[in-house]
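Left out: one protein chain. Kept in place: all the others.
And now, chain A:
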Amino acid sequence: MRQRSLIALTAALAAGALTLTACGSRDSGDEGSGKDGGGTVVIGVDVPLTGDLSAMGLGIKNSADLAAKNANKRNFVKGVTFTTEALDDQAQPSAGQQNASRFVSEKEVLGVVGPLNSSVAESMQKVLDDAGLVQVSPANTGPSLSQGPNWQTKKERQYKAYFRTATTDAIQGPFAAQYVFNTAKKKKVFVIDDKKTYGSGLASTFTQEFKKLGGQVVGTEHINPDTKDFSAVATKVKNSGAEVVYYGGEYPQAGPLSKQIKASGAKIPLVGGDGVKDDTYMKLAGAESTGDLTTSVGAPVEDLPSAEQFVSDYKAAGYKEGYSAYGGYAYDSAWAIIEAVKKVVEANGGELPSDARKKVTEAMQSVSFDGVTGKVSFDQYGDATNKQLTVYAVKNGAWVPVKSGTYTG
């Protein structure tokens, strides 16, 4: 009996270890948060700084940091110095929630940029909203975050403190479907997702529009994002006769998935959403990924005249990592907080009021400025009014924009 109970115990311990790794390392930089807020405003940043999605997370962290530095350099809000404090959520909802509580407890934090993942946002929203602490995500595209779980039939704002500069999957999925069906002329699709808030939401909005246009879904699959072996799925895709694969999820799985699908003998493109658009994708997917497509929010940062300054500033600041898919949006998110703080300070005779958090959240609703990604302002749900999207294709190992536009239902 001893042997068997040992095995049972081991299984329980393994489960415990899993939980432990989920809430592992965190920066220990909260020294100095005790000192009085003599004109210092901290912008909290919550993104994955480690793990598979860290390339995107670090791009967001650096871009928000750049916004704070620029605001200080230009003395944009008189008497206020901005700093950022980045916490690692490891793309885990539980870690995101802990970080949210920590931001709430530090009274100098007047706004939070992030998170990257919609599933993490779900766990953070209530904590921040209860404290009246404003949150601006540069990357969440799950529609329910702002418009409620029944967003397809009855839109209802969830949290007053939640805003985002990225557009939603209610637009992104159909936009991709129209491109695949009308422009790329693919009629048979195999739809795969990772069951997470972002991935499954995107896959379902894509599927709806694709069917409406007259396309055929020849198969569906859900994958487990913890594994790397997709050979069984790849074989199914090959035998389904699909002309294209749509994947709702992120690049750490999309890359290997694309590679294994091509290796199985199905020479068909994989189409993804903004979660796929990172340079790491090509590294993981290999040379065969040429022709794979993705949609991403906004117009390409490199092509926007408004972004030239951002791109050159980012280079000059000497960050080790690239700004990735959401750099421009992260800069705009941080800048929206800075604009809101400016409004509040100016309305209060040049000083931060005692209820600064509440005032900043209120001010956010009417923020409007020309940002890196174009005009930045928010609608009645807290969503970006800028609904532009772009299709990118892999060419010579890089994402090349092929079509920009806005979705019109």
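One rule holds for everything that comes next: contacts are C-beta pairs under 8 Å (C-beta built on N, C-alpha and C of every residue); 3 or more make two chains touch, one makes a residue touch a chain; residues count from 1.
Assume contacts and distances are computed from a predicted model.
Not every chain of the complex appears here, and the one that does not is recorded in UniProt as "Branched-chain amino acid ABC transporter permease", selected from "Branched-chain amino acid ABC transporter permease", "Hydrogenase maturation factor HypA", "Deoxyribose-phosphate aldolase" or "Transcriptional regulator". Contact with the chain that does not appear here is found for just one residue of A:Lys155, A:Lys228, A:Lys358 or A:Lys403, A:Lys228. If you put the hidden chain back, the residue from A:Asn70, A:Gln178 or A:Thr280 that touches it is A:Thr280. Remark: the residues of chain A touching the chain excluded from display are 1-4, 6-7, 9-10, 13-14, 16-18, 20-21, 24-25, 49-55, 194-195, 220-224, 226-233, 235-236, 238-239, 252, 255-256, 259, 263-265, 280, 283-284, 286.
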